[in-house]
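Working notes, beginning with the structure itself.
The complex appears here minus one protein chain, its other protein chains still in place.
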Amino acid sequence: MGSLLFAAAEATHAGDGGWWADTAGIMLISPFVAFLLILAFGKRLRYNGAEFAIGALAINTVWAVVLFVLNMTEGVLREPVRFVVGDIGSGLTFELGWAVDGLSIMMYLLVNLVGLLVFTYAVGYMEGDRRVPWFFAAFSLFAGSMLLLVGAPNLVQLIIGWEGVGLASYLLIGFYWEDHENVNAGNKAFMVNKLADVGLLLGAVFLGVAIGSFDFAELNLAAVEGNAALSAVAIAGGALLFFGAMGKSAQFPFHIWLPDAMAGPTPVSALMHAATMVTAGIYLMARTFPLYQQMAADLRPWMVAIGTITLFAMGLLALVVDDIKKVLAYSTVSQLGYMMTAVAAGGYTAGLFHLFTHAFFKALLFLGAGSVIHAVHSNNMSDMGGLRKYMPRTYATFVIGALALAGIFPLSGFWSKDEILATLGHEGYTAVMWIAIAGAFVTAFYMTRAVALTFHGTYKGHGHPHESPPVMTVPLIALAVPSVVAGLLNIPGVSWPGIGNFTEWLAVRVVPMGDHHAEAIDFFLAGVGLLAAVAGIVLGWLIFAPDRDTQQARDRLEIPVLYPLFRRKYYMDDVALGISRFTMGPFARFVNWTNTYIIDGVVNGVGGLVYHLARFIYGGVDQRGIDGIVNGLSAAADAAGSGLRKLQTGRVQQYAASFVMGAIVLVIVFVLVR
Amino acid sequence: MIASQFLVLAAALFALGVYGLLVRRNAVLVLLSVELMLAAVNINLVVFEAMWRTSEAIGQVFSIFVLTVAAAEVGIGLAIILMIFRNRQSANVDELDLMRW
Partner (left out) sequence: MGEWLSQPVNWVYLVVGVLTLVSAFRVVTSQNVVHAALFLVAALGGVAVNFILLSAEFVALVVVLVYIGAVIVLFLFGIMITRAPTGLDVALDNDKKLPAALISLVVFAVLSYATVTTFGNAELVEIGTATDTASLARAFIGRFVVPFEVVGFILLAALVGGIAIARRDLTPLEEESRRSV
């Protein structure tokens, strides 16, 4: 395996991380330890076990930050630590371990840092709620599974973490299981994910068996070197892996689970949408990036298409929903579409950089929304409004998050979105690039709507809203900082003295990836993107800010065809449920006519044919031939049964007599005759 | 003394036990018959021990085991008979035909 390190051509300067990399496995274990400790002792503690959850993530954050800094300054590249746990057979082994390279270190930092802040926030948010110890236990499980996933050096461990994340999300989405709706949401998320997981599992088996190893390094090396066995299954295996990633990362048409997943407590939504769970699919695509660049390159246009549909269509839905968390949920789906599009188009760094910045400002937005919900006890923006005065800190941080998400210069979202646009343009996906720019407009539009309806105008809810306690606002402020500055880490063409930039950090890896990233700022593209975002904000402001009544504001959006389409979420849920809502209107009548006269005619014709054939088979073959045999057999069995059952007299002594006689016969046969 | 004389005695005891097992209606008497059969088995074990004279007297050891298990069997058997009698006011095995077709 030492030869793999030779392939690290792109990593110009790389240390091995020393002690911190050798012990990085602690990060993968500590949340599980916390999980068990919370289950055992959580109830007796002052903060219901949050001590353990936060403690575990605090320890992890130390490791993650140290590794990240080491990676910034000298680069960290180490052979993944592997422990062979078992033998699968056919030369395959089951290994656990942890990877330490640019990609994993970035994910360690995200999951642990965002996780730590969200956990801290949750202490305030969950105060006095039901089953708090269980909440923190499941939350630890969630974070631990995600760390297991992003630290996985091979597909098998990744699948373990993947399923763990799915399980924990199921538990957390259905956390308030007293309401049946929440249970349904949990079930929906679980089943949609499971459907996609089948793809992941099959893909892993395809690829693993082809190259004789589940190891990512081996897989990527085989893809780069043109392994013949791998190229035979690369398309199928790659498509199956992508299928799995679509489920976890909520790509169209698997996105349907994610908005419903808002049923869980808000900190769960924040972590799930920012650093954990939904990023897993993007992470998988990045981990196996060479496969899609080399052997499964034919899949890329399809992946880009799915990402594009997701990024644009789902963004529109965020325009019409009233639930503030669902606005953010659709926003997340849309942003995941950006990431998937970027990674599929060849923008390894672009997709991951957007993942990185998005994690901060989306966590910030969700926690801000949670703070608002905590204050007004409602998810609906029609119950909010004017909260700017009551919750100044939440307002300020929320606006920062919204501006970052909209892509306003110089906040982080601007840089990462620009990077994606540049990659798309560079790779020749011009139409997709313009759709992405339109998507940026939509993003700015719906975020302005959310801000205006929530914080501006007059308060329409009940009770007296109040600013949240410091335990909740401090994480907001802590997240606002990277939301602002994270983009500066990867300004195209700029390499900060001593630390370089994000692109270089990610480039530290075992196998060269063949990344396409911009070398200089494309001022035209950046200008257009910024213009789209500003236009969205202005338009949103004009529509939603002056009129302070949510209902009327919404009415302005009721464009005849589109509005119902958006409200019904493109009918995806209905399609998924098998209930077609398209049985209305002329199209439906046309379909009905076609159905009645053409399809029915064909069906009836075929049916008649089959009917006559069946009659012949029934009368001639079945009734006389097969039935005769079957009836004869059953009659024989019946007669034998009624005869034999008379032996079952229920008299013990008859049984004993039979037993003794049988024993005697055996003695005669085996001892005397022999 | 030769082995056969005891072996025939044991066979006769065993056959008598079988007869009792088959004809007795009262469950307690059935158990008595079973005891006869077990005694016959014990005789065989001791006879074989007397034939071969193992250093650890294995035949006798096993006859003791059989005796012990037989004692346990009698205890449990009588307890079961007791309960059946309490529930059905009868300890006759030929009336216990719940398991028939």
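As written, the chain order gives the labels A and B, with residue 1 at the start of each chain.
Rule of thumb we're sticking to: contacts are C-beta pairs under 8 Å (C-beta built on N, C-alpha and C of every residue); 3 or more make two chains touch, one makes a residue touch a chain.
What you see is a predicted model, and the numbers here were worked out from it, not measured in a lab.
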item: Hidden partner interface residues of subunit A, rising order; value: 653, 657, 660-661, 664, 667-668, 671-672
item: Subunit B, residues in touch with the chain not shown (by the definition above); value: 1-20, 22-29, 31-33, 35-36, 39, 42-44, 46-47, 49-53, 55-58, 60-61, 63-65, 67-76, 78-83, 85-86, 91, 94
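Criterion: only the chains that are shown with their structure count from here on.
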item: Separation of subunit A from subunit B, taking each centre as the mean of its C-alpha atoms, in whole Å; value: 70
item: Parts of subunit A lying in touch with subunit B, wherever the complex brings them together; value: 645-646, 648-653, 656-657, 660
item: Complex interface listing, subunit B residues touching subunit A; value: 18, 21-23, 30, 93-94, 96-101
